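Note that one protein chain is taken out, while the other chains of the complex remain in position.
This part shows chain A:
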Amino acid sequence: MAAHLSYGRVNLNVLREAVRRELREFLDKCAGSKAIVWDEYLTGPFGLIAQYSLLKEHEVEKMFTLKGSRLPAADVKNIIFFVRPRLELMDIIAENVLSEDRRGPARDFHILFVPRRSLLCEQRLKDLGVLGSFIHREEYSLDLIPFDGDLLSMESEGAFKECYLEGDQTSLYHAAKGLMTLQALYGTIPQIFGKGECARQVANMMIRMKREFTGSQNSIFPVFDNLLLLDRNVDLLTPLATQLTYEGLIDEIYGIQNSYVKLPPEKFAPKKQGDSGKDLPTEAKKLQLNSAEELYAEIRDKNFNAVGSVLSKKAKIISAAFEERHNAKTVGEIKQFVSQLPHMQAARGSLANHTSIAELIKDITTSEDFFDKLTVEQEFMSGIDTDKVNNYIEDCIAQKHPLIKVLRLVCLQSVCNSGLKQKVLDYYKREILQTYGYEHILTLHNLEKAGLLKPQMGGRNNYPTIRKTLRLWMDDVNEQNPTDISYVYSGYAPLSVRLAQLLSRPGWRSIEEVLRILPGPHFEERQPLPTGLQKKRQPGENRVTLIFFLGGVTFAEIAALRFLSQLEDGGTEYVIATTKLINGASWIEALMEKPF
């Protein structure tokens, strides 16, 4: 069970159960004992919907990682490949199948494409002469994976590049399909808003898909009131800035993968007296991070500067609770104390972990370089010195800091200046190519195509207008007790979330001018509901908006949306969906050009 998925306004466990059911049905189709050969990338997302025990119940006896040459020995009737539809994986599968020992017991091969069968991949299998070896070739439409009570992701790492660079709409099609699945489970969403070219496409696809299904009237009472589709390229700025929430910083520094994080083990060594620290663990400490953990749910979305005080308060409460044992005199009191112990011990463990993580992060956030970087970012975002070569960036290049860090800063400067002056752009380009290698010309072109790094057109800088109208920079930010979403970046209010906020109140009509400056159309569509399903909202009842980020969303943006959901007079609660959970580094990395 994944109880935390049902805590939110919308019970996402329903979706999880539905995809689990589909998985079980596929497994049962391949009768007898089985081994699964995994495309390694998929194990993370699958882990969120099924444990090994579920597979075991359906006669999965062995699991392997997809690798070249021969399959490991396994005395099973079925071999099932769980793979993304990628050509390079087809080559490996073919190698596996062709090197199968003919003299051994005959085994049945199957292939399960996630999230979609690909005719191109099947063509490749055919060219390699193995297509006929597969008995079942099917798809498993794991489009939207529930990550938390209010969070869904497609975990499609190539989505941004495909949409905005290649002009390939396949991932948009999957997004639309995912939305259709959601509507089948949670009812038709009566109103669709959107901003951006891809948002428009997805809305069109949804409307078309709905038309094709007129035969089957959806009779579920709608859970969502609105859908807001947002293109990532409407707000290229936000992911470039360093996230300053607790969860955002964990992701920036250690990278959260499918809700797990791997941390350096030193800080997690059990502290025993007299222990000379000889046997420090060497393997990374792996922790799952989601709202199932009470303490984490409380601190994940806070500005990091507000985390310390919560942790110390918790520490006091927990030690006080443990002290209670001295007051327990009667058998009844002792019994009650003992019954609370497991919960207290879990709380203490959780507190110990987060104290260690906070210490690790603090080492970094208090470093000189982190401070310098943040200063530059904040200068750019508040509009200072965005039109000339920046000393800090120059220093970073000279000291050969990681290329991704440099690119992130240069792109941030470009976005905050509506493009760089040609002279400045050329200077950065030359420095980067000479220091990191000429082949990065290709990456620079990708960034330019995505609009992240470009020359300023017509000498006009639109950013100040956008910044002022949308109040993207707030000088008086309260990190401890925030009153505005800008706390997630200690001053910068994420543009994307501001758009959502303004849509719910007072409506986009108030910002028509800025919407015209931002790329792509903005629109509104209605999906009519039969009268029986129309919602009569109780006074004071919040609306539920599903906000879908096409091209990725950051944890800081999620935190800002959760902040809005929790506002007493906010009026709107958000459920967040995306093609991929990203941060500036993973985003830029996906745009870098690598060998074929």
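Here is the rule we go by: contacts are C-beta pairs under 8 Å (C-beta built on N, C-alpha and C of every residue); 3 or more make two chains touch, one makes a residue touch a chain; residues count from 1.
The definition used in the following text is that contacts and distances are computed from a predicted model.
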Chain not displayed: protein name in its UniProt record ("Transcription factor TGA1 isoform X1", "Spermatogenesis-defective protein 39 homolog", "Nucleolar protein 1" or "F263 bisphosphatase"): "Spermatogenesis-defective protein 39 homolog"
Touching the absent chain when the full complex is considered, from A:Glu139, A:Glu479 or A:Glu525: A:Glu139
Omitted-chain contact residue, chosen from A:Ala50, A:Ala74, A:Met180 or A:Ile404: A:Met180
Of A:Ala18, A:Ala73 or A:Ile517, the residue in touch with the unshown chain: A:Ala18
Option from A:Arg9, A:Arg348, A:Lys362 or A:Lys429 whose C-beta touches the chain left out: A:Lys429
Touching residues on chain A - with respect to the absent chain: 18-19, 21-22, 24-25, 28-32, 58-59, 85, 87, 116-120, 122-124, 126, 129, 131-139, 141, 162, 166-170, 172-173, 176-177, 180-181, 184-185, 201, 204-205, 208-209, 212-213, 215-216, 219-220, 395, 398, 400, 426, 429-431, 433-439, 441-442, 445, 593-596
